[in-house]
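Okay, so here's the structure we're looking at.
Left out: one protein chain. Kept in place: all the others.
For chain A:
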Amino acid sequence: MNVNQSAPPVPPFGQPQPVYLGHHQSSYGGQPGSTTAPTSYGAYNGPVPGYQQTPPPGVSRAPPSSGAPPASTAQGPCGQTAYGQFGQGDVQNGPSSTVQMQRLPGYQPFGSAILAPVVSQPAVLQPYGPPPTSAQVTAQLAGMQISGTVAPASPPSGLGYGPPTSLASASGSFPNSGLYGSYPQGQAPPLGQAQGHPGTQPPQRSVPLQASSFTPPASGGPRMPSMTGPLLPGQSFGGLPVSQPNHVSSPAPQALPPGTQMTGPPGPPLPPMHSSQQPGYQLQQNGSFGPTRGPQSNYGSPYPGAAAFGSQPGPPQPLPAKRLDPDAIPSPIQVIEDDRNNRGSEPFVTGVRGQVPPLVTTNFLVKDQGNASPRYIRCTSYNIPCTSDMAKQAQVPLAAVIKPLARLPPEEASPYVVDHGESGPLRCNRCKAYMCPFMQFVEGGRRFQCCFCSCINDVPPQYFQHLDHTGKRVDACDRPELSLGSYEFLATVDYCKNNKFPSPPAFIFMIDVSYNAIRSGLVRLLCEELKSLLDFLPREGGAEESAIRVGFVTYNKVLHFYNVKSSLAQPQMMVVSDVGDMFVPLLDGFLVNVNESQAVITSLLDQIPEMFADTRETETVFAPVIQAGMEALKAAECAGKLFLFHTSLPIAEAPGKLKNRDDRKLINTDKEKTLFQPQTGAYQTLAKECVAQGCCVDLFLFPNQYVDVATLSVVPQLTGGSVYKYACFQVENDQERFLSDLRRDVQKVVGFDAVMRVRTSTGIRAVDFFGAFYMNNTTDVELAGLDGDKTVTVEFKHDDRLNEENGALLQCALLYTSCAGQRRLRIHNLALNCCTQLADLYRNCETDTLINYMAKFAYRGVLSSPVKTVRDTLITQCAQILACYRKNCASPSSAGQLILPECMKLLPVYLNCVLKSDVLQPGAEVTTDDRAYVRQLVTSMDVAETNVFFYPRLLPLTKSPIENTTEPPAVRASEERLSNGDIYLLENGLNLFLWVGASVQQGVVQSLFGVSSFSQITSGLSVLPVLDNLLSKKVQGLIDSLRAQRSRYMKLIVVKQEDKLETLFKHFLVEDKSLSGGASYVDFLCHMHKEIRQLLS
């Protein structure tokens, strides 16, 4: 392990791998020749031609590496390639364990740590102690099951896992052989019961939690190199020798190496094992592990051979061949599928405290029985450590992702509105928490005790009600605030600005009419669209017409306001050129009711494109535009939203003038952070004023070049607005996307002038907030505007002890002005469990939410720290989380296994996706603006959005029968999952690709594209022809439904295999090594394992 770490090269993953490669290669090489194991590798290699090339280098390196396993450095490439190969090779998503197994062997010899199939299930780990392992595994699994969700599925897998894990361990540390033996035991302990039973094995499938464990103990060859190894078949020989030595040193290792190269030797032992185990494993099938496990066992056997492994080794051999799949490592697809199958059918009832909701990828209904729906609040963990010490130890961030105005599916009712009349909502006198189901009524109902601060309050006479025998109020069920997790109060005048009920909000459309905007056709398009769009402004309830007033401004380097008063025959334009000191030139007639001024508005929208048709003005201003909108709202004494349509860097002489400071040379330097920071503080100041006025800014950008999104998005970001960016906008290509976004943005329900406060019960406290908002103090989140897509992520810290009995309560109160100008309070309550055992914490975590938090944390970090530091921090934190688990909840003694908690088994893969995202590791083609854009987008994304954003969905379109109308099951985002005879759809919430394999059947091409051959398909096509056949309709339908799920319109891009656009597409295959240096999943897993081991040692 150490060695790996030492590896200087930046991509820790990459580097280590090389070393491995060397080893593995050797081993693999052997494999191909002989035993099953090799074959498996071969298979992988096969698929990935490209990779093979790499091996050679690997080979050369191999020798040295062998010599100095620690050197790990060089190997990077090889390792990666290796992984890639795996991906390619396999056909199946599911079980990949086998592959791992193979690698393991390789590792072991070298001493490198192997990632055993990191499978979630701890069971796998057990494998090391061959037979016993299984038992242990099972035990663990069992434990896992208990914890949670996975239960059913996992059990089977558990078995499977067992073996794989063992393998892993084996690979890692030879020395370990001994260790391995121990592992199983170690693992067992965590499980509690299970360990004892080594013998028992199968029973447990459940164990999902810790599943994988790489054992590659620290010993020399820690690196996952094993992975790489596989690649280099040819090299294998070179490797072998080396490996052998290692092996020699550690008995177990040797065994493995054999597996690889010497398949022969190891093989033999394995086979036996296999046979026996395999069956078991397969049965178990967790998503990922299923079959694979077998192989693992093999590995195990070789190494420990003697010791615990012995047993395992046997089985592996046979398996290896099949297992070559990378599928052995936890598969997001499988996890998602399982959750869907297990939890999608029953509604999620929120009555029970601390329940972990189904994954965001699962469709489920929610029944509110006292806690807020997960659509409103999701937590990283539903079981919080009682003490801060525990929390620090676990390093699991305690955070809630809150989406206060989330849209609900039609089947679910929106929150009840409670009107307490003039007295207003009932609150605790001390902490000001609002009445909620957790408040305790005492003294016969005359008083209530606040569940947050324990203060005893009098119940006002008009609110008095008797209690029943259980101490509940008799009317509890009739009052939403006593029985539901989410509800609204009508606010009294005390809750309004200046103690005046608010006026209905206003929308102001501010259109750039400089040369670029005119030339691209944007202005004409926009004006045309607005004519009809204005009839669909958000309205409340059954209101006949929207209360929202509208106003119009156009601008280039001066601003043009329009008087569209209904009494005018023609609109009037008022030019304000004093951009240095912006003001609103008119009051009456600027903001008007759409219906009343229909004719004048239409006339205006007709004339705007004409008036500026010949403009040659290229300079624009920006800050003054926002200022103007804000001043207009101020003059009208209302809140509202500005829709800004802007094209270029504002270089005209005015406040907020910007320079082109884009400098790619800064990337990977300490100054890189400046690219994310605003150029000038002017925009923050402006944003502050906007927030004070309740002026939310939505920005639509149409840049042809650098516009400094980092600076321009400051105001939208701080005012709860959205930014949309359409680079190189062309009406023909981008109209659909823009108009669709615009329609949605204009029509969506928004709350204005909002203040959000999160209260917690004594013991924890909200300490940090992420999202699009402004904070003037440490507690109040101020949002000039808040829509149903925006989330606020809140992090909590302990400031005292919690206790298991009371749990922890959150109450999120959002005070806002509705579209109709009604002042309301929306309350969301959520009760969480508290635990004194870390295992409880790990059992109730939600990885998606965790990733959401970590991504936001990291994306904020890039503003102040070098990107590399941010990445390292993430990795370290992740390693700490997993190490803590390993240390406290899994088998404490086994260093060589990678053991992941069931709930977090996807943490590495997802985290890797975050790490290699454009913000944290930009590729050459990613512009500074793109990064800033994504950075701010992610800041207010909800869990579902971050999930798909970081790990895109890849849907095969032609695999399932055409008649099958359900959404096809996704496949893992890796190139090796693509078959060139198929067509795939990939989406990440922002982009939508249709990938066409080079050897897709002509019939398919014909029915989808209306052309006769692959070569005739236009690359980069963004619209599929509408054809009257089943396939075409199905694909169109699928695309439509995907778009409907996302808050932004995804423009389709057709990518042909081997086309130059494919590079772009491949960027989204996040399990592969990325061009920008991002590690492949497997590499990263190895690295993570190494980190964990280091922490543990």
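Operating definition for what follows: a residue touches a chain if its C-beta (ideal position, glycine included) is under 8 Å from a C-beta of that chain, and two chains touch if they have at least 3 such contacts; residues count from 1.
Note that contacts and distances are computed from a predicted model.
This figure omits one chain of the complex; the name its UniProt record holds, of "aspartate transaminase", "IBH1-like N-terminal domain-containing protein", "Beta-klotho" or "Protein transport protein SEC23", is "Protein transport protein SEC23". From the options A:449, A:615 or A:1057, the residue with contact to the chain not on display is A:615. The hidden chain makes contact, of the residues A:435, A:591, A:604 or A:1038, with A:604. When you scan A:365, A:431 or A:573 for touch with the missing chain, the hit is A:573. Summarising the interface, chain A meets the missing chain with residues 557-558, 560-562, 568, 570-578, 581, 583, 585-589, 604, 607, 610-611, 613-617, 619.
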